[in-house]
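One structure follows; several queries about it will come next.
With one protein chain withheld, the remaining protein chains of the complex are depicted in position.
Labels run A, B and C following the written order; every chain starts at residue 1.
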């Protein structure tokens, strides 16, 4: 039985408590938060769980083997580092850390201590994203040319993180997982509409070592909520709409076939195919549950972390590059991933 | 009665013939095209119209007062200049010319000859775009913060123009008309997936002298056709979807209210409002018909061209800046409009 | 403080427990179910609530003032009657009883005992249905001509009730509440696709004392889930789609204006108007919470039951008439409501 402590019980923490409570082989021992009322609300639902406003109590408890950290990102590094020092496995919210240097130090510490470090990029554990990954891996889409994602809504303006940290991080991680290619440079633009606050609209173009181009559009200023990803391959194309209740993935038997006939200099020989559309089924299991089970399996040595520290660090590096480019209004920034 | 000649009878020309044929006060006298079969097909529908494969015949005909030019963009400048020299008013397809220098010379020539020069930015003449313009002009949206447009489909790859010239030109012209503000700089990215051919995917961010940000996403590589524009103002927000059969415009009573309270450094005081949605009616008249009537009225001195040479030139300058930025992978390019 | 007991903890019971637990002025004292595992699952979430497999324990408990009954419909009458005899106020799932005779006896018993009897027609307590009611009451739609509802999905075939009892009961109650008119006759058809089991597809036409016509289409055999109601009045028309996440109600400024010009015998003078569409906001409060608060207010004498026994009885009578007509393949059955 793996004893779990949950640090941070704001928006996401209760989901962690609920999911880890239902995983066999795990038991939520203690939860911590600076706000007492959050703890008491959860305690009434989970009467056997201990509560504390000081997470060091959790780190001292030998029955706790692992912690899940769902605090503001500015505190991630310190809490995770202390947890590793205390010998706890770490499940940490995305983005992993405020900057890549912190990320590298966490990875090193976890490695030395032989502890699991798993970053909670939840979308990677959804049935829909895994189905797309399967289509790409099975070469059903052919060579990938184009990845275009729009994730906009009328959002709560946050004063500590910009819209890239809040929303684009999902697209970057899905793309990292699904495509398997690593971008080599980013050009980004954005805008803050509140003086002195972080950007609430942002656009990123990611370049690769091939003709693949990726673009991410995120905003807290849209009247409507959109979650729409287009992926075009040489053989098939995918539309992934996370807001569709039942058919999130549509695979179009459409594509372009290039025929570089040397004799036809003045004529582009591109054949278009357009055929059936197919909406495959996928697992409907709650992603966080799949991820909680995976984390326990990693601790027990049965699996390796899918969204490990290295992956979490790549995401932070892309975010850093994006912000650097955005501050220079689209200036190309190389990425060393 | 204004005599009209139509030069170029490919994709768009037949629409010009049909619309100018139905406008009272105008009469289509002659049509020209290099392909004889196009002329004979139209001649069977419009038996009284003369045909020619040499448009100089049209320029020599004194019963023709105006020409409508729907030939490839590379020929626009020469044909329009010859027409002006021959004393004909000019209705010309967008984009007006291959570059801004050509555009300036055309404007100058038309001015000197006191002839009407109207650029066919058709969307400006749709009921939907005019309704949005009305909403903006009446301050119903408040201060405009955000203009985001996506115009993608599985498109015919063209070997002479890129996707910006083909698709983004519509968004740039709609934005120019609706917002009335002129962008000061552009950062653009894009990609060609066929060696040696022009870009088939492009992304543009336009900056203004205010907090307004505009973004245009165009592609020939999307499995689905999307025509989706989001406009966010301080008071209301608009979604304009040109593919909706009956409700193309939706006005959301949603917005953000900024309250820069100096006492609350750590807290963003932004109030959200969210209320009714409203889909206003708009004119369903075919845009090209409205535009043809307008052109005749301009020739008769009753109206001034809405999409005049100066407007057409601004569009060409934005396209030039976009391509310059795109070739430098997002490098910011100033626009002098 | 009103003490509450919940009888039946299957599909709907846990929602009752959750909502009554959060209403100030009420306290869930005890829950009962024949299945022990359901009780223990709820007990872990609500540790202070007592459990029993024998609801008579609840009826004997003087701290319990009211019971909420969420058991199969075949048991409604007996449990509700016993509860009334024990002096408890009754909140009962729809349909109220198996037949109208049982319904009449329950109403009589509750009246004599001066106890509240409220039937859980939950949709009446949704913000969307209340907004439509408001539009009708304010004469915004004009005279109502047409009420057409479709409620279909791939449903769990039930062996004890047919699709009319399961699904149409919602439409009948919404219509009763919104229109305020009572149907005078019903013609219904339907089909069972499993030998010996109740109908899984049904169609009902309801006639009124006016030109109003209503139709309800319910099915467990549809590949897609639809919840779609059309209401046409002389002045405006409404589309109510309960599956729309944010804009469930759309009001169309469309209608027909009849002009019975005596001179034009051979020509129908009907003017069509078609104008703006408007999606009004409505309360998003969970309907069951609104209803639970209302029930407590009724017990405290502050309000009168909106969905009282008389209303519940009307619904049962319409269901009885529908089934009688359906068994005779559409034969018209009068309704005495």
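Definition applied: contacts are C-beta pairs under 8 Å (C-beta built on N, C-alpha and C of every residue); 3 or more make two chains touch, one makes a residue touch a chain.
Worth saying up front: this structure is predicted, and the values here are computed from it rather than measured.
Participant: Among A:72, A:275 or A:334, which one touches the chain that has been omitted from the display?
Facilitator: A:275
Participant: Any idea which of C:81, C:221 or C:306 touches the chain not displayed?
Facilitator: In the full complex, the listed residue that touches the missing chain is C:221.
Participant: If I consider the whole complex, including the chain that's not displayed, which of B:45, B:156 or B:324 touches that chain?
Facilitator: From the options B:45, B:156 or B:324, the contact with the absent chain belongs to B:45.
Participant: Have a look at C:70, C:98, C:128 or C:232 and name the one touching the chain we're not showing.
Facilitator: Final answer for the missing-chain contact: C:232.
Participant: Given the full complex, what residues of chain A touch the hidden partner chain?
Facilitator: 247, 274-281
Participant: List every residue of chain C that touches the chain not included in the displayed model.
Facilitator: 145-146, 148, 150, 152, 154, 156-159, 185, 187-195, 197, 201, 203, 205, 207, 211, 213, 215, 217, 219, 221-224, 230, 232, 237-239, 250, 252, 254, 256, 258, 260, 266-268, 270, 272, 274, 325, 328-332
We take it that only the chains that are shown with their structure count from here on.
Participant: Since chain A and chain B are copies of the same chain sequence, what is the angle of the rotation superposing the Cα atoms of one on the other, rounded to the nearest 5°?
Facilitator: 180
Participant: Would you kindly say which chain has the C-alpha centre located farthest from the C-alpha centre of chain C?
Facilitator: B
Participant: Please report how many Å separate the Cα centroid of chain A from that of chain C, as a whole number.
Facilitator: Once rounded, the distance between the two centres reads 42 Å.
Participant: How far is the middle of chain A from the middle of chain B, if each middle is the mean of its Cα atoms, in Å?
Facilitator: 39
Participant: Could you tell me which residues belong to chain B and also touch two or more other chains?
Facilitator: Each of 274 in chain B touches at least two other chains.
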